[in-house]
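Take this structure, written in structure tokens, and hold onto it; I'll ask about it next.
Only a single protein chain was left out; the remaining protein chains are all shown in position.
Take a look at subunit A:
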Amino acid sequence: MTQRSATHVLTGTRIRERRLAMSRRQADVAREAGISAAYLNLIEHNRRPIGDKLVGRIAAALDVPVEELSAGREEARLAALREAAAQVPALSGHAMPELEQAPEFLARFPGWAGLLIAATRHAGGLERQLIDLSDRMTQDPYLLTTLHEVLSAVTSVRSTASILAEEGDIPAEWRSRFHANLSADSLRLSTTAQSLVAYLDGFETEGGTFTPQEEVEAWMAAGAPDLSDSADLASDAARVLARAHLDRLEQDRRRLPDASLAQAGDLGDPLLIAERLGAPLDLVLRRLAALRPPGFESAGLLICDGSGALTLRRPAPDFPLPRPGDACPLWPLFQALATPQVAISTRVVTPQGQAFDTLSHATRSQPQGLAGPVLTQAQMLILPAREAAPAATPVIPIGPACRICPRGDCLARREPSILAPGLHGPQALTGRPHPAN
């Protein structure tokens, strides 16, 4: 079964489930949607493709939001189910879930699927929190220093108290000195213990179930409310990231005001916009993603540093984005890192067949002068593809991340997929040449 037909299975089954849940007759819904009952029957049994317009009419007939029936929302939830399945190898004694039945499961039992997704995310959050706390316990310089301080004070108190208690004849000068040392050490112990307790208390509130980056993403998804009022920003690190994000937005806005960008937005091509405005392309890409003028309403933006680590993840709707820390090596964003100052226009296609037009561009800088390090940053503007790709535009099949990517013929695979049996990558093990070689 192809990915596209799997989507149709989803939509048809979903329509049937919703209709039956409402105790509506097939003929009534079909009439309201302007199709025959026989055709609706074929659709419900996934034997006919269904276009977006017809989905909209059937949604109206069933009185449900079109998103309830459309594929995009379900694809995101399917991806979340695959993420959940990816956890199985870590759980001993559990058989691999029936991945091929995930669409059916999602369509038939949306509540249970939602619960599974939520539980998996919660468990993932707790796992990250545990790792975070473990790292902090073993590597946190503040904890190490504070515990050393406690240990030193206790050692001093124990030795000094023993001397005073057990040594009979102690010169007055020494006795006085030891009393002063005891007083100082007890005060030091008291202060350090209070600091330690306060610090450990902070673990519970700071070490939430998300990474700081995820907190910032949730905050951005909520419309970037005032930092002091945002419940999404639980950790200090997330607030620092959010503040830096706002500062950068403001700096960008000053350098390229909304009015200027709006005037040039009709050009469509970001390079032409940059040329007309005399602005650097990286600034134009960020401003287009932030302002989203006409023609860029669904724009997404990914930014990575020279190591390839994503520092901003604001995807276009339905763009397959995995959990933080993971990515598809075929995203043109990473190609841009190797060819800075060159704009790379690429159409990418997801495993589900959704196409996006991307424009990637990397910049290099030396903010500390000649003696400083060279810093690289790449950006990728993402737009849902609206037209057929020009003949010269390369089309790259991409995925979310290897572990939850079903592509069996990908030469960039670095680890086995849970979605396609027999995909064992990485390349070094299969002996196939890497596409870059």
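Here is the rule we use: contacts are C-beta pairs under 8 Å (C-beta built on N, C-alpha and C of every residue); 3 or more make two chains touch, one makes a residue touch a chain; residues count from 1.
The rule is short, and it goes like this: contacts and distances are computed from a predicted model.
Among "Manganese transport system ATP-binding protein MntB", "PLDc N-terminal domain-containing protein", "Response regulator receiver domain-containing protein" or "ABC transporter permease", find the name that the UniProt record gives to the complex chain excluded from display.
Going by UniProt, the chain not displayed is called "Response regulator receiver domain-containing protein".
Of the listed residues A:181, A:298 or A:363, which contacts the missing chain in the full complex?
A:181
Just one of A:160, A:195, A:263 or A:298 touches the chain that is missing; which is it?
Residue touching the absent chain, from the options given: A:160.
Would you indicate which residue among A:151, A:309 or A:338 is in contact with the undisplayed chain?
Hidden-chain contact among the options goes to A:151.
Tell me which stretches of subunit A touch the chain missing from the display.
Residues in contact with the chain left out: 147-148, 151-152, 154-160, 162-163, 166-167, 174, 177-178, 181, 184-185.
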